[in-house]
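Note that this complex is displayed minus one protein chain, with the remaining chains in position.
For chain A:
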Amino acid sequence: MPVPAAMRRYLRKMLRGTLGLAIGATTGVAEFFYVLFGGIALAVPALRRPVFSGARTLSEMERQRLEKYFGEENATDYSGRRAMAYLVPRCVIGLLSAGIFGLILLGAGSGLIIGYQLLDGRSPGGDAPADWYDPVTTLLFGALLVFLSLQGLIGAATLDGKLARYFFGPSKKEQLRRRVSELATSRAEVVEAVNGERRRIERDLHDGVQQRLVALGMLLGRARRATDPKRASDLLRQAHEESQRALVDLREVSWRVYPIALDADGLHPALEALAERSGVPVHLRVDLPERPPAAIETVVYFVASEAVTNTIKHAAATRIDIEAERDGDRVRVRITDDGTGGARESGGGLSGLARRVAAADGQFIVDSPPGGPTVVTAVLPCA
């Protein structure tokens, strides 16, 4: 029987956690002795440094174990003194999990013996013949014990993680360092996003509007060179039509650069205009009791417009849904289509959007399994 992928992942996670806990149980025993003798050794000032550095080595081992088996990431910038302080409760937890494993082994052993006795027709204990209720009570009691031991394991694992977070949790300095590197990345991304947009505008202008104007000029030039008046007036008529189309193109390009409705009337009318202009039917649901800050409105608008453009270009969709709503102190925009899916966040248009959203400290999620549907979500803070 095939096991569903989610189930398999869960089982693997459980096994990995159990293994991590078992290793933690053995290190717990070692740590218990280290804490015991190290604690006594601390009374001698000369021994303090080596004791603390040993404690650091041990807790570094614990930190790596937690990272490997539980995916717990913790900071490394803690002192030897803090490491020693961590080892005291940590060895208790280690011993506790060692105890739980011991009890589980014991329970499994007795379970085997009792099971054998029941199959043999004897009651648990083995002397008297079995009553009819013996298997039932044994089964219920066994299930209860299995449940309790599983709970024990989960509890020990949780405690293990919590303790490490408490002692090694990122210091102020570490938090600051992370924030700075986040900001540096997003700044670089903003620059990249702006450049990408500039390139797009340049292309829109040169490959669209300029071509029209050159064609227009060419028509006028031909009209001037034409000797036959009927032909000249025909060319002029074409030139006139071409000038109208050039204007339409120009309006399109400038709209794509920045929809003026966004400034004047806010997000809702701008999105309505976007929906009207789309070739694929767009269903709009905007629930924003008050206007978010202009910068956030702009990002929301561009997420929506770029997602719609992408959908029209690539997804062969027949319907697009745009939802924008307030969620506490955040704005959430979600664009769903019924197209072919398979969009990747690393793809051209979407990676630009991801950068834009990251620059505003927001989250950007693309969910687009092959075969569809595609859901693009952006959550932006707007305090």
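In this section, contacts are C-beta pairs under 8 Å (C-beta built on N, C-alpha and C of every residue); 3 or more make two chains touch, one makes a residue touch a chain; residues count from 1.
Just so it is clear, contacts and distances are computed from a predicted model.
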item	value
Complex member absent from the view - protein name from UniProt, among "Peptide ABC transporter substrate-binding protein", "NADH-quinone oxidoreductase subunit K", "Response regulator transcription factor" or "Candidate ABC type molybdate transport system, periplasmic component"	"Response regulator transcription factor"
Residue of A:Leu47, A:Val191 or A:Val214 in touch with the missing chain, whole complex considered	A:Val214
In chain A, positions touching the absent partner	203, 206-207, 210-222, 224-226
